[in-house]
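Written out below as structure tokens is the structure these notes cover.
With one protein chain held back, the other chains of the complex are shown just where they sit.
Note that the chains are named A, B, C, D, E, F and G in the order they appear, and that numbering of residues resets to 1 at the start of each chain.
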Amino acid sequence: RRCGAAEVIFAEGKTPEQVVAIVRTLREQGGCVLATRCTDEQVAMVQSAFGGNDQLLVDALARTIIVGDPPAPADAAPVCIVTAGTSDLPVAREALSTCVAYGQPAELIVDVGVAGLHRLLGRLDTIKRSSVVITVAGMEAALPSVMGGLIEAPIIAVPTSVGYGSHFEGLAALLSCLNACASGIATVNIDNGFGAAVMACRINALAHPNTVEAS
Amino acid sequence: RRCGAAEVIFAEGKTPEQVVAIVRTLREQGGCVLATRCTDEQVAMVQSAFGGNDQLLVDALARTIIVGDPPAPADAAPVCIVTAGTSDLPVAREALSTCVAYGQPAELIVDVGVAGLHRLLGRLDTIKRSSVVITVAGMEAALPSVMGGLIEAPIIAVPTSVGYGSHFEGLAALLSCLNACASGIATVNIDNGFGAAVMACRINALAHPNTVEAS
Amino acid sequence: RRCGAAEVIFAEGKTPEQVVAIVRTLREQGGCVLATRCTDEQVAMVQSAFGGNDQLLVDALARTIIVGDPPAPADAAPVCIVTAGTSDLPVAREALSTCVAYGQPAELIVDVGVAGLHRLLGRLDTIKRSSVVITVAGMEAALPSVMGGLIEAPIIAVPTSVGYGSHFEGLAALLSCLNACASGIATVNIDNGFGAAVMACRINALAHPNTVEAS
Amino acid sequence: RRCGAAEVIFAEGKTPEQVVAIVRTLREQGGCVLATRCTDEQVAMVQSAFGGNDQLLVDALARTIIVGDPPAPADAAPVCIVTAGTSDLPVAREALSTCVAYGQPAELIVDVGVAGLHRLLGRLDTIKRSSVVITVAGMEAALPSVMGGLIEAPIIAVPTSVGYGSHFEGLAALLSCLNACASGIATVNIDNGFGAAVMACRINALAHPNTVEAS
Amino acid sequence: RRCGAAEVIFAEGKTPEQVVAIVRTLREQGGCVLATRCTDEQVAMVQSAFGGNDQLLVDALARTIIVGDPPAPADAAPVCIVTAGTSDLPVAREALSTCVAYGQPAELIVDVGVAGLHRLLGRLDTIKRSSVVITVAGMEAALPSVMGGLIEAPIIAVPTSVGYGSHFEGLAALLSCLNACASGIATVNIDNGFGAAVMACRINALAHPNTVEAS
Amino acid sequence: RRCGAAEVIFAEGKTPEQVVAIVRTLREQGGCVLATRCTDEQVAMVQSAFGGNDQLLVDALARTIIVGDPPAPADAAPVCIVTAGTSDLPVAREALSTCVAYGQPAELIVDVGVAGLHRLLGRLDTIKRSSVVITVAGMEAALPSVMGGLIEAPIIAVPTSVGYGSHFEGLAALLSCLNACASGIATVNIDNGFGAAVMACRINALAHPNTVEAS
Amino acid sequence: RRCGAAEVIFAEGKTPEQVVAIVRTLREQGGCVLATRCTDEQVAMVQSAFGGNDQLLVDALARTIIVGDPPAPADAAPVCIVTAGTSDLPVAREALSTCVAYGQPAELIVDVGVAGLHRLLGRLDTIKRSSVVITVAGMEAALPSVMGGLIEAPIIAVPTSVGYGSHFEGLAALLSCLNACASGIATVNIDNGFGAAVMACRINALAHPNTVEAS
Partner (left out) sequence: RRCGAAEVIFAEGKTPEQVVAIVRTLREQGGCVLATRCTDEQVAMVQSAFGGNDQLLVDALARTIIVGDPPAPADAAPVCIVTAGTSDLPVAREALSTCVAYGQPAELIVDVGVAGLHRLLGRLDTIKRSSVVITVAGMEAALPSVMGGLIEAPIIAVPTSVGYGSHFEGLAALLSCLNACASGIATVNIDNGFGAAVMACRINALAHPNTVEAS
């Protein structure tokens, strides 16, 4: 539940064997296990090791895998995950998988960046039904600012590394999120869909207290 | 309620006359007005302009002023605002004033930085009673990481500019917050006590829905 | 007309006596003289030296002074200068003074930042009447991105140093402008209202060729 | 026409299949489609999917492809695209392809960097015939400064990532462009030949109003 | 013993042949030779060149190789090497190999990062038995701060490049270490397990003067 | 003894009244109190509050004050504090005061920067008598590298903010220290004479175990 | 002659008394003494201490003072010091004073920045008479690049802090100089007129070997 703790594995930089071994240990403690930032090779080895007995949910784009049955989604308004472009989709899908693993319902709205404002405004009613919103945006990441002026819900901004040149691997987007003039916005690390989702799940669980607790 | 909107004034860089004029306009729309980042001169001029008719709440350390009656605090668990050192106090008090102006109860726990772990652990029971926690920390800002490993509530991390040398005016603390290995943490701009409090108030209002609406 | 050439003086870092001396030399060559980034003291000394004979246009907020009659404004659609907040006004007014000195009509729309989208949309018809638009925005500078999705005219983005903490004196706003996902946007230096206006005047003169040439 | 909108595809980071699918959608709306930053593989798949029916213009150096007939070039002075070195050519050619797709005439002048001033001065008459000039330069990017002192037309500066060491992937060139002491210069992102060309096409269309509208 | 001196080779960027040649020269001077940052290829060639006659200690994870018999470990309290996560292990193992080569006893405690405080506290008694402690931590590197509040021994902090996004290849961890609010901490370069160990060995030798001198 | 703990006060950013109050509290717990980074005003108020009863040691250059009798210096080799230039003296003297307050003998060698190598070599015998050395150097901070090649003792490098231009307030010196090619060097924050001295005192106490314990 | 050695004093950060004392010591060793970066107060105190007996050369703009007779200028071609703007003059004059103190003839050409190329070309014959050239330029510092394409002599580039916004206190100019595409250019620190002049004097002395040696 925490960094270094049991149910989540940050697979980046680990060998496939290490990932399988950690999944095994965690599965023995019960509960489903979420692995993020998986390579194809890691996914393949986890599939062959656990595919026989356990339910596996693999999202190749998100590079996530869930081993074992995730909790049934809480009876709550969905966490709303909104992206500026299609290139931001992998990060958004990492957030989505995390919500699944944490038992919170979530919904994804893609490609409503501020340069096409009508598309964003066209989805506003849907967005407003959520208690908490995650924005996923690279380049100049203007989406959380505009969103902050349109809705009342707390917003978690994920800057992405989508961009080039003076984007400096996501720095430009990160600074935009941190300096957003609208209020009700807090920011997580560049490309950190997982972290945004954990924060959102905790808030959603507070807003819908009869649901399972977002650990 | 939003950037450029009515009820909050970011006084930095404005003349005292401008601040008075904006307060007047906003007061005519009803509701209390919060001004942040006020100079002594701005506070004095606001006091002489409104002190006759309106209730005034001035926090000299926070450099905030609230003109008019703030909403009665919601019947909710308090937002918990925790600082690492005493030098972080002005930022924490800006957050506190903001909670007052937004009608959410709040409580302040000061000087429980991680280098004196026993003091932090000694206050843990109190902290755990809150639905949302704000950490305020400069230097290496290890507080949100440690806190994230100890509590279940969502944490809003405010890095402060308290430090010197390679602190680079708060950059070191900001990067620490963004890279915290614990989950359930989101970050606002350096020294942005106001922004953290708005986020916290929105979450607290979700967690205690029978209270007045945050924002 | 160029850096180091005659008709414009960048007063920053010069003594009042130097400014007066340069204005005198330039006035002898004929034409009006624009001085930017003037201190109160520089303005006062220019006023006492030239106020007897020459028309003087002083904008204290913009910190500009025009000595001598500027050209009559061209018979053209105005350059449209749009700011996100009121704190961006000095930079916008420097741009306005520059348009005056260069003989291009200009109009100013203030405080239509993206966190209050309705205000921006409410001014869109006016903005669309211009052939070229200057956006002036600090903090996360989302204005040029949103504007770029709404209009066809070329946009010149001026990032401002309005902000704090991770704004890094305008860097956050600058990176936002450079990484704007909308197209038809080019950027000038932080707080460079003058440079944006010269670019805009050149474009406006091209769009309205029967007018005096924007040098 | 906008970020994420129809007629232009930023191919970087997309699979060949995605590029083909987006081209197909856009072609159905009519008009030609420009794809930038294409890999060889993307180009090959687009060629085999559309080469039978549509005209294809591929520029391997620019990494661009235009599917369908671009508009006939406007009867206007050409946009002038000037490079400092031969290594800047791919970026300049991306600008050129963009002008083609947007129906504005353009001309390319290569390798006239400021260290060989005579070559630049030898092409000055040609350059002065254009209403708008794009400079493409890496290393210390002195070209826009020198150009700004020689011509009256608005200049769009594209810094390139050509350089090494303290060039920091184009940062040195970007800062040079932004700090150019000559006026009449605005800057786009590092290596952003596309963005410079869209800006130039909009200006050229204003200068030659009887032509087809840029974008 | 120093940079450019005999007994240690920094293998990064050297050809396998160069590494073998330098090992040969150093071996002729007597004493064991430590090579750090070795590639698999370098290790293989060193093994085939020296494996017949010399004892070889290879640590594939640490990417180190010791050729020849290291000194018997001193009769002293071990240098304690503590990591925040498992991904920090290669750096910690480089430190461990260095202690071996320098004849100081060392012990490794892994994965006791601050987000799981109980695990760190559970190992505190062991840690307190050492005269000098090395912390190895990436991400926000809060470990040395917390450690500094818990023990009296001098602490050498090694920030690691483990992290992503705004971690900027270890910069975030480095700044954390340098700005740690606890005292008794000094810092070495990112991922520099070797340098930390040399410093620690010198201190340990001072604390246990009857042992062989840590060169 | 730790951050936020009793015996040391970091006076920067505190009011004189706050400093006096904290000194009072700490004095009541017994032991001497060290305050660093004091303004003249803070020193004056501490002097008038405690000068009647307590011994006061004020170092105006170091901006330190010790209230109460410091421990008698341990019977040990002195900590050796070496500066590159005279401008580094305030930082070196902060280190010296700290050693006094911690009861470790110390000695100061000034202005032996590497551009005058003979002066450094002339003091080498003295330096070699110490068990631990602190180097204090700004500009390019080459001193720890050269020192590291000359002595066997552990070296604590303090980069200072002495320099200008591309020194970036001490960054150049800090990076030099962290990248020193000699081994046996660890680094503290820019201008952190206090932190270096605490580390040195802990090491010196280990090397001379019959002395009072550092901190 | 070296850093920390006798004949030159870097006065920045020293008290007037310290400057007088160091001048006195150095004068006793014979030869003239150059002090750079002097405040008015330092100059005044040096004047009252030495003005009775010694020749004094004060340059208020350069903030330099030479106490005692400088060597007669060598019979050599002058070092040529060229500035881009008038704001670069203080740095250029520091270089000039240094040449005087080192006994090398020098000449100053001001305000020939590249945005007014004709002025630079108009002075080229004069410039070409020198064996070594110093360029002093802020903003985008294009001057050394252009100069490098026009002359054969070695060029020492001094970037200055003249600029604002993304100039970042001289960083933009520094990077320009370091990345200049012309060859035969080397760079010194931002605003370091002194360092450039020492380098130039050494070269000039080599080129005119019958002159006094530029130490």
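One rule holds for everything that comes next: a residue touches a chain if its C-beta (ideal position, glycine included) is under 8 Å from a C-beta of that chain, and two chains touch if they have at least 3 such contacts.
In this text the structure is predicted, and so the values were computed from the model without any measurement.
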{"item": "Missing chain: touched chains present in the view", "value": "D, E, F, G"}
{"item": "Option from E:Lys14, E:Arg63 or E:His167 whose C-beta touches the chain left out", "value": "E:Lys14"}
{"item": "Which residue of D:Ala115, D:Ile134, D:Met147 or D:Ala205 touches the chain not shown here", "value": "D:Ala115"}
{"item": "Residues of chain E (touch criterion as defined above) contacting the omitted chain", "value": "2-5, 12-14, 18, 161, 169-171, 174, 189-192"}
{"item": "Interface with the undisplayed chain - residues on chain G", "value": "2-4, 8, 131-132, 145, 148-149, 152-154, 156, 174, 178-179, 181-189, 194-196, 198-199, 202-203, 206-207, 209, 213, 215"}
{"item": "Residue numbers in chain D that touch the chain omitted from display", "value": "84-87, 111, 113, 115-116, 119, 139, 162, 164-167"}
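Rule of thumb we're sticking to: only the chains that are shown with their structure count from here on.
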{"item": "B-F against A-B, pair bridged by the larger set of C-beta contacts", "value": "A-B"}
{"item": "For chain B paired with chain D, centre-to-centre distance based on mean C-alpha positions, whole Å", "value": "47"}
{"item": "Mean-CA-position distance for chain E and chain C (Å)", "value": "57"}
{"item": "Residue numbers of chain E (touch at least two other chains)", "value": "84-85, 113, 115-116, 139, 145, 148-149, 165-167, 178-179, 181-182"}
{"item": "Interchain contacts (touch definition) - all pairs", "value": "A-B, A-C, A-D, A-E, B-C, B-E, B-F, C-D, C-G, D-G, E-F, F-G"}
